[in-house]
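Reading through the structure tokens given below for one structure.
Here the complex is missing a single protein chain, while all its other protein chains stay put.
Just so it is clear, A and B label the chains in written order, and each chain counts residues from 1 on its own.
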Amino acid sequence: MAEPILEVTDLVKHFPVRVGVLFKRTIGHVKAVDGVSFTLNKGETLGVVGESGCGKSTLAQVLMRLEPPTSGGAKFEGRDMFAMRGAELRKLRRDIQIVLQDPYTSLNPRMTVGDIIGEPFEIHTDVAPKGSRRRKVQDLLDTVGLNPEHIHRYPHQFSGGQRQRIGIARALALRPKVIVCDEPVSALDVSIQAQVMNLLGELQSDLGLSYVFIAHDLSVVRHLSDRVAVMYLGKIVETGTEDQIYERPTHPYTQALLSAVPVPDPTQRGTRDVIRLTGDVPSPINPPSGCHFRTRCWKAQDICATEEPELVVRAGDHPSACHFAEERSVV
Amino acid sequence: MTAPLLEVEDLHVEFRTRDGVAKVLNGVGYQVNAGETLAVLGESGSGKSVTAQTIMGILDTPPAFVTKGAIRFNGEDLLAASADRRRDVRGDGIAMIFQDALSALNPVFTVGFQIEEQLRVRRGMTRKEARARAIELLDLVKIPNAKNRVGEYPHQFSGGMRQRAMIAMSLALDPEMLIADEPTTALDVTVQAQIMDLLREIQTERDMGLILITHDLGVVADVADRIAVMYAGRIVEHADVYQLFRAPGHPYTESLLESLPRLDLKGQELKTIKGLPPSLTNIPSGCPFHPRCPRAVDVCKTEVPANHRLGLDRTSACHFAEEVVSRG
């Protein structure tokens, strides 16, 4: 019984590109997020995967209401997120939190760990009475596996993995329902990455959290996600359950992406289905007409340049935005 | 057997800073033959990049000091060579490419100029010859429309193209050996695959020795012949790629493999390595991995394990190497 907690419909975020000294002219738009729709259910992890410039981080910012959307809507527990003001918005801030990628810049270097994790309580003074805050901060440190006695230390006294735990503790402070994880493990070493991923998994089952898990690493996304959305140049090109996307991908981009990931098993050398794309991701300022992927696609035909494929079920059992979608197992 | 192209022997490097002495390398040794790919695998601070920079002679002294060891390139000890001689070897003998192509290329010169400069200075080519050669090189690394792009600046290139340009630059003087320091880490997967293909192709064609420094076990499995696993400035395991992935011979390697999420496996449980990599100013006694090792016993805390031979060209610096490998 899937109960939606976050429903995003046709979300668009364009950034104007301006030039000029005093009076700036707009010469174009970066179409960072260009019509994205998805639903996140309670207690579920939605993986959002894509390469740099696909708009996944912008999506996170818009969902956190750090950037206003250009158009489109999002409902949190059935209420319009972007219309919220005042007290309602403050409540929303408590319900949706973010864990950021870079453990080095996501913590204020001039605040102690206690102040960093305690800041949510200072902003939302009604959550915890003043006297209990220190206790709460120490509990949070304990929850994320850090020594509660370290509240007087500064971020630089911790390693990357520990800092990421501090960031997670800060996000947990207000007992959110949804956490947007923007590449939470991509800056970490392999041995530390697993620790943080396991922590995120445990917290989810203990606290009933829902995650929007944004990453470029397909293996990491597979490990944590129930459902996956693949993004390319601001659009979701394919979406489905973890199994559908990884075992039966139908969009050529998904297939290429999966086949490009090296598998840590030398015996598979040369036996895997290798799809090599040519070139880089085009600029989101001026994406190709029709299907954005057509310039790198081996299946591209005339229709791909003129008609934008809808994200609907064509082949297989899940939606895919390709005119020529067909299943192909590449993993 | 002929002598290896590059031989690093018992290399010790320390960083002397205000805060104390960090023993960054503590007896690193490996060999690379022509036409062979050695992957050096390790996490941050394991010393994999420092080893490469010591080979290249581009470490800043101070703070870095080589306290012991030898680096032999074609039999010649580079550490004993003069600064001039070392400069000659750089680029001509051994070239290096870096993770971040954007900062490794000078933003105020065109890509072409940066390739041509070496050719003119080191090969005495004229402007015209150097330009022609630069275009050839850019063609070689599959930069489309090389003739026109040779005059562009680094920022006009995309991430993948910049990495290609850097590879072209490193190949300009036809080095016998290439060191690639995390060449694909900053790139997207689809581009990463292209660059790895390119490196592999160029290496085979030129019969170059390649040291691939990386933290990515997937990349290693895909391209390496042999692997040296580094931890706290030591090589803890050294093995053929197939052997290592089939049966790791050191608990650290074993744990690394188990902690990796796999694209092709579903719902596996991730084992973690407890704790953190050690501080290089305060390396644990005995085996440096013992505080994090699941099978550590008393002897690990007191005695530094020697390199145990586990067959031809395979070693593991673990007191229980035989046991670990037979379990796999």
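Just so it is clear, a residue touches a chain if its C-beta (ideal position, glycine included) is under 8 Å from a C-beta of that chain, and two chains touch if they have at least 3 such contacts.
Rule of thumb we're sticking to: contacts and distances are computed from a predicted model.
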I want to check something: the complex is missing a chain, and I'd like its UniProt protein name from "HAD family hydrolase", "ABC transporter permease", "Chemotaxis protein CheY" or "Aldehyde dehydrogenase". "ABC transporter permease"
Using the touch definition from the top, which of B:N33, B:S49, B:Q243 or B:T272 touches the missing chain? B:S49
If I consider the whole complex, including the chain that's not displayed, which of A:N108, A:T306 or A:S329 touches that chain? A:N108
Among B:V24, B:L38, B:I94 or B:I135, contact with the omitted chain is made only by B:V24
List the residues of chain A that touch the chain left out of this view. 18, 21-24, 61, 64, 66, 89-90, 93-94, 96-98, 100-112, 114-116, 119-120, 123-124, 134, 149-150, 152-154, 156-160, 162, 167, 170-171, 174, 186-187, 189
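Keep this in mind: only the chains that are shown with their structure count from here on.
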For chain A and chain B, what's the span in angstrom between their mean Cα positions? 31
If you look only at chain A, which of its residues touch chain B in the complex? 51-52, 159-162, 189-195, 197-198, 216-220, 222-223, 242-243, 246, 256-269, 274, 276-281, 331
Please give the residue numbers of chain B that touch chain A in the complex, ascending. 43-44, 144, 158-161, 188-194, 196-197, 215-222, 224, 241-242, 245-246, 255-257, 259-264, 266, 268, 270-274, 276-277
